[in-house]
Structures are given as structure tokens and as C-alpha cells.
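With one protein chain removed, the remaining protein chains of the complex are shown where they sit.
Let's look at chain A:
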Amino acid sequence: MRTLDKQKIWSDIKSKYSIYLVLIVLVLVSWMANRNFFSVGNLSNISTQIAVGTILAFGQTILIISGMLDLSSGSVLAFSGVLSVSTYVATGSLTLAFIVGVAASVGCNMLNGLMVTKFKTPPFIATLAMMAMARGAALLYTNGQNIYQIGDYVIFGQGKILGVSSPIVFMVLTLFITWYILKHTIFGRSIYAIGGNEEAANASGINVNRIKMVAFAINGVLVGLAGILFMSRVNGGMPNGAIGYEFKALTAAVIGGTSFSGGIGTASGTLAGAFIVGVLDNIMVLMGVNSYLQQIVRGAIIALAVIYDIWSKSRRTKPKVVNVEAK
């Protein structure tokens, strides 16, 4: 009986924390492969490099849990980012630049929300349309040209807070906010319910449309913040920046155990997913792996990580108990 308990506990740990085990193994292998990997500077670099994508991924996590997704986040990031940069260049006000960046992104996301809730457009289509519109707006506004000489705006993405790189601080902050929202608020419980079964959630009295609008609004804040950090980090307003970042964010969320069918996912899992991709990219560059080979390895490891995660979860739910009882 005691052995059975132990097996069950171990099985529970494996299923719940499998993605963290994958990350730990990857970190250990990387450490053994290259002595520079485990330096404070390198770990700080990895965290800084994944920060923008991870902040986007937290937004994706909230949306995916509620049965939606956002394909427009990379384009909205660019649009809100260039608006924020140009506001700073025009006014010299960091506060105003921050507000404009976040407001523009929230506006785009509210429009996404309206398309999904009011006009019943599938989120895939609604955000695909916004992806094109926001990128076009960014290019139209800047005439396709980068904005240079952005002065102190770089403080958002290149500054330090208590000795820690500011994108890392923002990433940790948004991690805790996302975790708190998902775990400790009625809104959080509602989005799990909607993602699990929208009709049942509706029948139980949850205002599905309102919750979806709030989910998009939160995503908007996160995308706006990511846009400000991105532009600040690259020291310019780049209308063609962050192309493909929506897929980076989706990848981190899905590797981190967020289910595309909705109702399942955690903020910490998404962070682990982002770190798996970040560590992988970092160690391959450190080791000078051929660029083309890197793409193959990246794809393969992502597939393996997700397969292992799904396998470890399904093992827990099916055969073991039956086998033990049969004995």
C-alpha cells in the first residue's frame, strides 16, 4: 500500500512538474556542455532575451485558457511600440509615451474582443485580421522607416532596477500578476470555466462576453508593455520589428502545458516553456552549432518536450491503477 502511495505521489509530481523537469535536465546538460553557460551574466542574458516574448506569452496563456488566442500580438507590439516611441520623441515625456503605448495596444485588443464577442468572429480570424491591420498601421505611420535618436526612452528596456535588468523585472512582475489573476480571482476561475466548457460556464451565470473582453484587455496591457520594452531595447522605433513574436509566445505557452483546447494552463508553466526555448537557443549559439542545424534541433526538442509532457500526464490518468488492482 505504501509503495502504491509512493508511486502515486511520484506519478503526480511527474505529471504536474514534468515541464520543469525537462527544463532542469536541459539546464544541466547545457552546463555540462559549456562552462560559460552557468555564469550570472549568461543567465541574465537568457532572461533578458526571453522577457519580451514571455510577457506576450502570459497574455496568450490567459487567452488560450479561455479558449481563444492572439495572432496579432507581434504586429500590435510594433504598432503600439512605434506610437510610444514617437510620442516620446515629440513630447519628451516618458509617462505619456508609456500611456500611449499601452492605450494603443489595449485599443487594438478591445477591437479584437469586440469582433469575437459582438460579431462572433472566431478569435483566429479576428486576430489574424488585426495582425494585418496593426502592422499596416505601424508601417503607414512611420512610412516604413525606423525612428532613431530616441534618447532616454531606452531606460525602459536597457535600464536596471535594483541591479537587475529592467525587462527581467517586468517579466517577473507580470508573472506574479498573471499567476495571481489566474489563481486567486473570480475572473481567473471564470476563464478556466469558459475554456473548459463555454456553454456550461454561461449556464452557471458567468458573463462570458464580459470575461472575454477583460481577457483581451489584460492581453492588451501586456502586449503594450512588451512593445515599449522591445523598442527601448533595440534603441529605435521599428515598425517591422517583432515579426513572428506571436508564434514565440504561443510556443512558450504550449510548451509550458497550456492546452489549445482551453481550460488548462499556468503562468509558471509558460515561464518554464519560454526558458526551455531560451536556454536551447543560447546553448546552441555558445557551442557554435550550425545555424541550419539549430532550427532542426529547436523544432525537435520542442516536439519532444510537449510529447513528454502529454505522455507523463496521460500515464497518470490511465493504466497504473487498473494494473495494481488487477494484481
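Brief remarks on what is shown
Definition applied: a residue touches a chain if its C-beta (ideal position, glycine included) is under 8 Å from a C-beta of that chain, and two chains touch if they have at least 3 such contacts; residues count from 1.
One rule holds for everything that comes next: contacts and distances are computed from a predicted model.
The chain absent from the displayed complex carries the UniProt protein name "Sugar ABC transporter substrate-binding protein", chosen from "Ion-translocating oxidoreductase complex subunit D", "Aspartyl/glutamyl-tRNA(Asn/Gln) amidotransferase subunit B", "Sugar ABC transporter substrate-binding protein" or "ABC-type branched-subunit amino acid transport system ATPase component".
Only one of A:N36, A:S93, A:T185 or A:S204 touches the absent chain when the whole complex is considered: A:N36. From the options A:S66, A:S86, A:S190 or A:T270, the residue with contact to the chain not on display is A:S86.
One chain is missing from the display, and on chain A it is touched by residues 34, 36, 39, 41-42, 45, 48-49, 83, 86, 103-104, 107-108, 110-111, 114, 118, 135, 137, 139-149, 213, 230, 233-236, 238-243, 281-282, 285-286, 288, 291-292.
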